[in-house]
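Only one protein chain is missing from this complex, and each of the others stays in its spot.
The letters A and B name the chains in turn, as written, and every chain counts its residues from 1.
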Amino acid sequence: MIAARDLVKTFSMPAGPVHALRGVSLDIAVGEYLAIRGPSGCGKSTLLHILGCVDAPTSGALAFDGRLVQSLPDADRSALRLRGIGFVFQRFFLLPMLTAAENIDLPQAEAGIGREARRRRTAELLDYIGLSHRADHRPSQLSGGEAQRVAVARALANRPRLLLADEPTGELDRTTGEQIATLLDRVQRDGTALVVVTHDPAIAERAERTLMMRDGQITGEEERKVREGRG
Amino acid sequence: MNVTGRALVFAGRNLLRQPGRASVGILGIAAVGALLLDMLLLSRGLVVSFRDLLDSVGFDVRVLASDAAPMGGPRLPDAPIAVQQLAALPEVDEAMMVRFVDASVDETAAHKFVHFSMTAVDLGRRRPWTVKGGQDLDSAAGAAILLNPRLAEALHAKPADVVSIRVACVTERAALPPVTFRVSGIAEFPFDDATWLGGAASSDTVMRACGGGVVPADMILVASRESFGAEAAAAAIRRVRPDLHPVTNEEIVTRMQQQGFTYFRQISAVLSTITMLFGFLLITVLLTVSVNQRLGEIAALRALGFSRRRVAADVFWQSALLVGVGGVLALPLGFVLALWLDRILKAMPQIPATLHFFVFEPRALVWQAILLVVTAVLAALYPIRLVVTLPIAATLRNEVIG
Partner (left out) sequence: MFHRRPLVVLISAATCAVVLSLRAAAADSIPSVLVSRQLFTSEKLSIGDVVTLSANRAGADPRQFRVAGSYKPLPDPMRLGAVRHEVRMHLPDLINMTADPRDPMSSETVDAINIAITKDTKGGNTTKGKDTKSSDTDARTAETFAQDLATRLPGLIVRPTAVGADRAAPFIVLERFHLAIAIVTVIASSIFLLALMLMLVDERRSTVGILRLIGYRRSRILIYVFVEGLIIAAAGAAIGIVIAAAFQGGVNQFFQWRYDTALVFVRITPAIALRSISMAVPLGVLAAVASSWTLLRRDVFALTRR
């Protein structure tokens, strides 16, 4: 599904260039669960942003379903993110003036889905994350874990084939983090490819494959035994 | 719902997040919008009002002895002959001589003199005044005078009263004895200001009061025939009498626009510019601060798939809503403000009481709408630039670090 070759990302800073990625190559298959780990500043979030078409590499190639992403205009990349990729952020980034249901509805409306279809999908997702009873609550009225679950539901609103999560449990306590990890498991089991950048071992040990990064390069790779229920 | 509709709803929700800020922005636009509307009314108000005033007299051409302003130049010595010649023209419907003389009423008991201006006209079909009480002048009724309300009050006179008036005629060198006039009625004269003491009588009556001598006319009022119009009448007058200076109402208005009204046009232009600049600054600052406070949120929306056009539309519609709602509120505020400012300016001496500085015209509303739209668009440009050039990844990173 995703093929990345020799990705390099260099940031020009007043104190000198910062080489965030130094030639990273990887492939992500359909439905795969990939974790990316490494010390702070190793380039894992930068890699995630490039995979999510939020940032462009300084050099290298990224293809999504065989299409070269760099050659796409910004509008097409936005459309790809809207319909093909879902994002979950460490800080949730829910819109504070919208309710939980409205936050989930937002990307669907942007994708041009009709009102009735959106209503059904939103109800389905609220049920999926176990927050149907909090549909009309604003983010300020939700706990951290609940807000992150709503954020996951929002990321899944347009049925993306790839979900990218950047430290999804970074601002949560251990118990709540476990809940999010379980939810992400379920998302991946239901067919969505999942790439998670994390420090959290609870998340990493659930991934089928874990990439280790250091100084902008992939230094190692671990594969976990395939879980039950998947061939 | 299309992109515009979604962006509009989203923009409204964003504004409601900060109701205090949004309210202040709308009030600010309402205040400057009111002033902008008034300056647009002022820019043409005097012209429109003055044109209406000239037209209300019923005559559309004024014939003078020179190109000086009426009553500011030499008199017409052979006006009776000129009137006959002009009235005979096919383009002219009516011609009337007008003379302005000074007059006084001696109230010797109180040692108080009341000086006033008397207008002497030939009594034709058209009368350059409006009778408010009593009766209009009648050529068969003898020495009669119409008084304006201020003069009637000063003389404590009412219709049918008798007043002794001394007329100061140009050709006389000695003081003339006063002549008894009967007050025919009370009338409003269109060019009287709020303090002007004035009256009108027939030319015959005034000439008799001047001892029967000829009193040169100050001007000849001409009404053109509808099928020809003022321009044609003026051209015909120039052909027949090249020594005379006919000037149409439109030409008088143009002259006043270039000279007498120039201050108000200047102040209108200056204040219109300042109010637009003010509105622009207010909205730009509000939106820029709002965007800067929401950078992470905007970056997240971009990461979720919102296009540049979409986030720009959100900012644009916020600007449009602030300016639009403020602009609508500005209308009643502007009207009330215009009434107040008009009352202040009408107190100026020698300004006809029926003249207005602020005159409502639909085009002023149209211009206000256009200028406010321009303001909204320009004010949104910088914050739009911020959101469309927002580096998504860097912003998300900074939000986490921050």
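We adopt the following convention: a contact is a pair of C-beta atoms (placed from the backbone, for glycine too) under 8 Å apart; a residue touches a chain by one contact, two chains touch by 3 or more.
No experiment lies behind these values; they were computed from the predicted model shown.
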**Q.** Contact set of the excluded chain (shown chains only)
**A.** B
Q: Write down which of B:T4, B:T180 or B:Q259 is the residue touching the left-out chain.
A: B:Q259
Q) Which one touches the absent chain: B:D52, B:D106 or B:D136? A) B:D106
(Q) Among A:S12, A:S71 or A:S140, exactly one should touch the missing chain; which is it? (A) A:S140
Q.
Out of B:L35, B:A79, B:V121 or B:M276, which residue would touch the omitted chain in the full complex?
A. B:L35
(Q) For a quick check of understanding: of B:V9, B:L176, B:A235 or B:V377, which residue touches the chain that isn't displayed? (A) B:L176
Q. Quick one: which of B:V121, B:I165, B:V253 or B:L341 touches the chain that's been left out?
A. B:L341
**Q.** Those residues of subunit B which, in the complete complex, touch the missing chain
**A.** 18, 20-21, 24-25, 27-28, 31-32, 34-35, 66-67, 102, 104, 106, 111-113, 115, 166, 168, 173-176, 195, 258-260, 262-263, 266, 271, 274-275, 278, 281-282, 285-286, 289, 293, 337, 340-341, 344-345, 347-349
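Just so it is clear, only the chains that are shown with their structure count from here on.
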Q. Tell me, which parts of subunit B touch subunit A in their complex?
A. 1, 6, 13-14, 16-17, 296-297, 299-300, 302-310, 391-393, 396-397, 399-400
Q. Contact residues on subunit A for subunit B in the complex?
A. 45-46, 49, 52, 54-55, 74-75, 78-83, 85-87, 89-91, 93, 95-98, 106-107, 109-111, 154-155, 158, 166-167, 170
